[in-house]
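Sharing a structure with you now.
Here the complex is missing a single protein chain, while all its other protein chains stay put.
Each chain carries a letter (A, B and C) given by its place in the written order, and its residues are counted from 1.
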Amino acid sequence: MDMQAIRDFFNSADAFAAHNGMTIVEVREGYARAEMELRPFHLNGARTVHGGALFTLADFAFAAASNSRGQLALSINSSISIFQGARAGKLIAEARELSHGPKLAGFAVEVRNEAGELLASFSGMVYRKSVALESLLPG
Amino acid sequence: MDMQAIRDFFNSADAFAAHNGMTIVEVREGYARAEMELRPFHLNGARTVHGGALFTLADFAFAAASNSRGQLALSINSSISIFQGARAGKLIAEARELSHGPKLAGFAVEVRNEAGELLASFSGMVYRKSVALESLLPG
Amino acid sequence: MDMQAIRDFFNSADAFAAHNGMTIVEVREGYARAEMELRPFHLNGARTVHGGALFTLADFAFAAASNSRGQLALSINSSISIFQGARAGKLIAEARELSHGPKLAGFAVEVRNEAGELLASFSGMVYRKSVALESLLPG
Partner (left out) sequence: MDMQAIRDFFNSADAFAAHNGMTIVEVREGYARAEMELRPFHLNGARTVHGGALFTLADFAFAAASNSRGQLALSINSSISIFQGARAGKLIAEARELSHGPKLAGFAVEVRNEAGELLASFSGMVYRKSVALESLLPG
């Protein structure tokens, strides 16, 4: 499948990621990288990046990576551990496939700041539907 | 502590929740309820509510509930299982304390639609800092 | 399906649970309760119940509950939060179904001591195979 088409699909069709300033910058089979530039609306009441923003960035990379094999995959379970906060700068989430079967697949995602420090570690599992991702793509 | 003040603090100071249309509607000791009206920007590429939106709503209720005892509590770990999607209507997250110690506390959060159907189940743990929540509240 | 047959199946066929002194005491549709009497071999190096023993007891109740609908269900993902230790006495794990679909189902399990105190909270998800549980039961 065309990795560029998958990247473009996620960047145009994922409204929640777009609303929160997140972009898929790379997709390969079983891998994706998402980025966001921290802005004031990403913070929580303690003035550090919101757990929901870290989770969403990781989840977005996870979605692109898990759909990179061309079959519609939906997240069923995920967990996140948060090690460190951030207030500014670019955050990068990299998702890597750990295991893939016909129906289920597991991924690990790391969220880092520009200095390469690990802010959060995410694990997720998807269920693959019997639907080709292409059927969701335009044209 | 004044539960109304905690509710107001989260609704005014949590920028990410506000940016995503989420509101704390009730806080009691060890409990909080958050709500959001689904809008198009909450959806993902498969046209159902984004996992990051479900997580953030649950995490927001979790934050209010875990700070309800008056000591600053930060999320360190959480997991979410997603059972069902949604495209419209109001979603409600209720967070309940399972256990609380001086440093650590555990919570369970359920996210439901207006019909009461369970969309997602969330578990989270916080670490309590030696900082009074009041020190973050406005004068 | 016959709940007594499911209970007997788990108590006779689950070798790891038996080796670790665990018993299913009740199964209903979407529910199961497992128990173990703490013995010295359940402890870790800090002389409190091992996280693996708490997990296994919870997982055993989860397995019985998730197979109670008569279709073979295998655990794909689970998480556990541990709140309190124990050195002696009986521990009880109760598993309850949160959601069930044709392929996936979610469960919550609580592990308590005899005084009813919550020691650990467990969440798990199963994948249902197209195999009747009865095909595994003896004659």
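Simple rule for what comes next: a contact is a pair of C-beta atoms (placed from the backbone, for glycine too) under 8 Å apart; a residue touches a chain by one contact, two chains touch by 3 or more.
This is a predicted model, so every value here is computed, not measured.
Seen from chain C, the chain kept out of the figure touches residues 9-10, 13-20, 40-46, 50-53, 55-56, 59-60, 63, 72, 74-82, 136.
Residue-level contact of chain B with the missing chain is found at 76-77, 79, 103-104, 125, 127. The chain not displayed touches chain A at residues 77, 79, 81, 83-84, 98-99, 101, 104, 106, 108, 118, 121, 123, 125.
Here is the rule we go by: only the chains that are shown with their structure count from here on.
Centre-to-centre separation of chain A and chain C, using mean CA positions: 33 Å. Spacing of chain A relative to chain B, judged by their CA centroids, is 21 angstrom. Averaging C-alpha coordinates per chain places the centre of chain B 29 Å away from that of chain C. Each of residues 77, 79, 104, 125 in chain C touches at least two other chains.
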